[in-house]
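Here it is, the structure in full.
Shown here is a partial selection of chains from the complex, left in place.
By written order: A and B. Residues from 1 in each chain.
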Amino acid sequence: MKSYRKELWFNTDKRLDFINITPQINHCLKESGIREGLVLVNAMHITASVFINDDEGGLHHDFEVWLEKLAPHGPVTQYLHNRGEDNADGHMKRQIMGREVVVAITDGLLDFGPWEQIFYGEFDGRRKKRVLVKIIGE
Amino acid sequence: MKSYRKELWFNTDKRLDFINITPQINHCLKESGIREGLVLVNAMHITASVFINDDEGGLHHDFEVWLEKLAPHGPVTQYLHNRGEDNADGHMKRQIMGREVVVAITDGLLDFGPWEQIFYGEFDGRRKKRVLVKIIGE
């Protein structure tokens, strides 16, 4: 069994943002030399997500509106967590969008359907945060 | 390390549907000959889910009502994504229910609690869509 590990760093301009990281994951996969196995991609921070969905700007806008409705940022005083912080909503948004994805590797490629793309979802940005890429296989 | 891969195809009559795919996954596992490892089961489409929950019709009805409340299908014009499409809600419902499950394999069996069953969750059906089964182990 071979294993591979890499950290990807992000620092978004906005508090909430979605970044397509599929090219970086493809690069990691090539670098690993692993042709059969699994890749785990996870946010290393608890107000961020890694998820798989569509690379379509309209949908990303819809996601933002929807997440704000399900877990509103303000008023920040509605959350006990926001004593000295203001990111309780980010912890919730990340639960809906998920911490991680696990993707099959087949013949040295991400084994994806036609529209699957991997995104970093930031819910408390404007600072440096990390994603972990771990690949195991042969 | 051994690996195994299979695609399962679905074409539901309804836009939203839940299908118990545990028998198919058990069949894959037997076919793979793998006795210790992990199985990844994921929707290959971004308006569908694979999740583990109860095989109880009342609950599936409740899930449908609940998902419709959290991410309503209509009015379809409320979503920017719905320019030429009408499935923005399906992308959201899939985030709540999840893209994938990872299940332990022990002694050649799915290592499940008493009520765990694997479901394909369809949120934009009436066309052919796929689930990926990837097993790694020994």
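One rule holds in what follows: contacts are C-beta pairs under 8 Å (C-beta built on N, C-alpha and C of every residue); 3 or more make two chains touch, one makes a residue touch a chain.
Note that the coordinates shown come from a computational prediction; the quantities given were computed from them, not determined experimentally.
Depicted are 2 of the identical subunits; the complete assembly encoded in this structure file consists of 3 such copies.
As a working rule, only the chains that are shown with their structure count from here on.
Separation between the centroids of subunit A and subunit B, computed from CA atoms only, is 20 Å.
Within the complex, the subunit B residues that touch subunit A are 1, 3, 5, 38, 40, 42-46, 70-71, 79-83, 88, 91-92, 94-96, 98-100, 102, 130, 132, 134, 136.
Touching subunit B in their complex are the following residues of subunit A: 1, 36-38, 51-54, 56-59, 61-63, 66, 70, 96-98, 101-104, 106, 111-116, 136-138.
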